[in-house]
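To keep things clear, I will list the structure first and then write my remarks on it.
Presenting subunit A:
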Amino acid sequence: MKRIGVFLCHCGTNIGGVVDIAKVAEEVAKLPNVVTVQENKYSCSEPGQESILKGIKEHNLDRVVIAACSPRMHENTFRGVLERAGLNPYLLEMVNVREHNSWVHANEPEKATQKSIDLIRKAVFKVAKLEPLQPSKIGITKKALVIGGGIAGIQAALDIADAGHQVILVEREATIGGKMAMLDKTFPTLDCSA
Partner candidate 1 sequence: MSAAAQHPNITLYTLAQVEKVEGYIGNFEVTIRLKARYVDMKKCTGCGICETKCPTKVVSEFDQGLGKRPAIYKPFPQAVPNKPVIDAANCRKLKEGKCGVCAKVCPTGAINYEDQDQIITEKVGAIVMATGFDLIDWTKYYGEYGGGKYPDVITGLQFERLVNASGPTGGKIKRPSDGKVPETVVFIKCVSSRDDTKGKAYCSRACCMYTAKHAIQVKEKLPNCDVYVFYMDVRTPGKAYDEFFERAKKAGAKYIRGRVSKIYQQGDKYIVKGEDTLVGQNVQVEADLVVLANAMVPDRDAIKTAQIVGFSYDKDGFYTEAHPKLQPVETNTGGVFLAGCCQGPKDIPDTVAQASAAAAKVIMLLSKDELIANPMIAFVNTELCSGCGLCTKICPYRAITLETITERVHGHEIKRDVASVNSGLCQGCGACTAECRSGAINLKGFTNSQILAEVEAACR
Partner candidate 2 sequence: MKLAYYPGCSLHSSSKGYSDSFVAVCKKLGIELEEIPDWVCCGASSAHSVSHLLSLALPAHTLVQAEKMGLDMVAPCAACYQRAKFAEYEMLNNPEMKAKIEQVIEMEYKGKSRVLSVLEVLSMIEEDKIKAAVTRPLTGVKVACYYGCVLVRPPHICNVDDPENPTKMDRIVALLGGEPVDWPYKTECCGASHIFTMKDACLKLGRDILQVAKDAGADIIAVACPLCHVNLDMRQTQINKKFGTSFNIPVVYITELMADAMGIDTSDMFRRHFVPVEIKRQA
């Protein structure tokens, strides 16, 4: 049997102002393998993360569902929480009930609440099937290529080179300098550009 914890984020009023979180909690608690459902005002905040960490340990969870914002925002944050709790960080499923739900359905809270429940149910079923993943390691060639020798390329090349790394600067034309070298003076200080 899997032990799944579901954490519902209010995101202030971003989610909580639209979705009836208490109702969602009540429905989600009935799903198979769900051993705890908890709420947080801001899951990504320091106390939010601590409470998830505590929840994982207290209930001996082995799978976590977090219903909050887009995973592009905080998936890595919450993976870190799982790791700190001793879980494989890939045993996490995030449900986007903000961008995909409360923000776009702000005027229909009942439907948004139902949609939250539906989305979380999917995640609960999926998270049960997740397997621990191990990141692989790859070596690095300590050398950079900069394509284009204008002001951008020159600046990037110099900074990387100053840090002690080898840089190959490739320029199509016969000289570096790009458009910048064509300019006379440059705003707002009117100093020369070459």
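Per the selection procedure, all candidates are chains of the complex that A comes from, given by their letters.
Please note the rule applied: a residue touches a chain if its C-beta (ideal position, glycine included) is under 8 Å from a C-beta of that chain, and two chains touch if they have at least 3 such contacts; residues count from 1.
What you see is a predicted model, and the numbers here were worked out from it, not measured in a lab.
Which single candidate from 1 or 2 touches subunit A in this complex?
Result: candidate 1 touches subunit A.
What part of subunit A is in contact with candidate 1 in the complex they form?
72, 90, 118, 121-126, 128-131, 133-190, 193-194
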